[in-house]
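Yeah, one chain of the complex is gone here, protein chain that is, but the others are all in their spots.
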Amino acid sequence: MTWLLFAEQTLNGLQQGVMLFLMAAGLTLVFGIMSLLNLAHGSLYMVGAYVTATVTQASGSFGLGVLAGMAAAALAGGLIELIALRRLYARDHLDQVLATFGLILFFNELVKILWGPQALFLSTPEILSGTVDLAGTPYPAYRLFIIAVGLLVALGLRVLIVNTRVGMLIRAGSTHREMVGALGVDIARLYTIIFAVGAMLAGLAGALAGPMLAIQVGMGENILILTFVVIIVGGIGSVRGALVGALLVGTVDTFGRAFLPMALRAVMDPSAADTVGASIAGMSIYILMAAVLMIRPRGLFQAYGGT
Amino acid sequence: MASRRTVVLTLGLLLLIGLPPAALAFGEPFMVTLWSRILIWALAAASLDLILGYGGMVSLGHAAFVGIGAYTVGILGHHAFEGSAVPFLPGDWSGSALALVQWPAAVGAAALVALIIGALSLRTAGVYFIMITLAFAQMLYYFFISLPDYGGEDGINLWQRSEVPGLDTGDPVVFYYVCLVLLVGFLVLAKRLVDSRFGMVLRGCKQNEARLRALGCPTTRGKLVAFAIAGAGAGLAGALAANQTEFVDPGLMHWTKSGELIVMVLLGGMGTLVGPVFGAAALLLLEEVLTGITEHWMIILGPLLILVVLFARRGIYGWLAGPGARDG
Partner (left out) sequence: MTKTLFAAAALAAAIALPAQAAEPVRIGMITTLSGGGASLGIDTRDGFMLAVKMKGGRLGGAETAIDIVDDARKVGNAKQIATRMLQQDDVDVITGIVWSNLALAVVPAVTGADKFYLSTNAAPSHLAGKGCHPNYFAVSYQNDNLDEAAGYHVNAKGYDNVYLIAPNYPAGRDHLNGFKRYYKGGLAGEVYTKLGQVDYAAEIANLRAAKPDAVFIFLPGGMGINFTKQYAQAGLVERIPLFGPAFSFSQDILGAVGDAALGVFNTAQWSPDLDIPANKAFVTAFQAEYGRLPSLYASQGYDTALLLDSAIAKVGGDLSDKAAFRSALKAAEFETVRGKFSFGSNHHPVQDVYMRKVVKVNGTITNEVVEKVFSIHQDAYAADCGM
């Protein structure tokens, strides 16, 4: 193993991490502020990917497709918030689990009716389809693009939360809900907006994932569970925790897959090392999560007052 | 005069007892098989209700224990059939096809795994608990998928159902009654448990854990014991499920199965023990009917679940038995 390969795998871990961050940021915001556990967050990711693929196909512009995907996810998120989820803020998590589980079934089937059961196609935009030479290693340009977008979003969220009026309301609303309401802020509208923003980020993640993977029904559930692990590790409700958790999970998962079988070959015979290594690598992030919870039962960054 | 609750329960039990002869008389033998499946999942859902409805522990990984129970039966049966030694056990014991061995082993294994997962998960609470139980269940799911000796994703066949001396468990009607007896037995035991001092502590945890702890009650230990007992119940359901399909595969432990179990509990009525039986019947019958109508049946089921959450919190049993049906 050369240090070049190590560097390349670190980039891969970073890329997987920022992707998870886009998902985790929305989920953790909604949870931290509205105390709502939304299992259907992955469905919004799926909506983002499907709409992006369709609009890109029709218009020929990936940029337009991404915008449409984000808008569609924000719209879908805002709609389910208005129709169903806002009635659940005061309920316990169990009700939220059940209702949003119902939403997953609904969205999966709706997408299948609208787009059919076959996986959809979305190509890499022309300028990003090549590779970039990094010290002799050709690295996919598109993955570098995702890293850049993810870090920009992280920066933007920080500015939004720390420096703007909406951010102030977000911070205030999460700790002193009644007080903010008493000051004449329309809490209900604020919540809808926050929910839509979280949905939009999920839509962005779906849109960006489109050129790399299969756009198919059920694609959201896979990433949803990873996102859960991220926000448990990071501490629920904390955007900073989501970023750290996402990068940690992305890196641990990538390194586990890349290097564990190799490392085990040093101590056992190759075919056993491949099997055992693959099995442990598949569980590595759950082991990480269990380890974090052993030390800090509420995640690395405890945010606000959420439970 | 008998209370409405007693009437509902008696009527329900009589219907369940009378179902097989009626189904056979009307030339619908398949109903017996379908209802065996309902009884088995009712058992799993009732065991979940013990921690969900009474202890306030929302586990999104309960299907993992169903899977552990099923795999215990599958693995013991597999080695008994092949005559090979069961790994990781001392000596060269080659499993068994006897229900008297398989089922207690399934219950014990599921309880043990629940004890370990519970001990780790109960360090957390609230939404962390939901997610960590989900994650542990997924971990077990992937573990069994990558287990080459027992078929991995392909699962393993049960070459024969668990043997009960004097009974032909391969006969659908006999098997149905075995399931019914075990379900009723579990419900009676669980009912006595929640009515005991232990049950009071458990319910107290749901209401106000801090106060109980201040009073000197070992709340975490109580919750852990309840979690293990619920796991044991799910393990028994798993043992029966393996027997019914004569097949075990990791799909049993997938997180959507855990979701379905929660659906059954809420649909039937949470915190009632009997409610989940109604919930399991409702969900599985609904699935049976809806799949017959359209392949897009989930687009009906999804919104239905949301409506149940929003407007029908008491569940079917609460609706049938009227107010005060809690703890039936």
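The first chain written gets the first letter, and so on, giving A and B; residue counts start at 1 in each chain.
Here, contacts are C-beta pairs under 8 Å (C-beta built on N, C-alpha and C of every residue); 3 or more make two chains touch, one makes a residue touch a chain.
All figures in this text were calculated on a predicted structure; none of them were measured in a lab.
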Contact residue for the chain not shown (choose from B:L34, B:V101, B:L193 or B:L286): B:L34
Chain not shown: contacting residue from A:L67, A:V166, A:A278 or A:L300: A:A278
Touch residues of chain B, complete complex, unshown partner: 28-30, 33-34, 37, 142, 145-146, 148, 151-155, 157, 172, 241, 245-247, 249, 251-252, 291, 295-298
Hidden partner chain, residues of chain A it touches: 1-2, 5, 8-9, 12-13, 15-16, 108-109, 112, 116-124, 129-131, 137-138, 140, 142-143, 211-219, 222-223, 254-255, 257-258, 261-262, 270-271, 274-275, 278-279, 281-282
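Assume only the chains that are shown with their structure count from here on.
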Gap in Å, rounded to a whole number, between the CA centres of chain B and chain A: 32
Chain A-touching residues of chain B, taken from the complex the two chains share: 52, 58, 60, 120, 123-128, 130-132, 134-136, 138-139, 142-143, 146, 148, 255, 259, 262-263, 266, 270, 296-299, 301-306, 308-310, 313
Chain B-touching residues of chain A, taken from the complex the two chains share: 31, 37, 84, 87-88, 91-95, 97-99, 101-110, 112-113, 225, 228-229, 231-232, 236, 275, 278-279, 282-283, 286, 289-290, 293-294, 297-299, 307
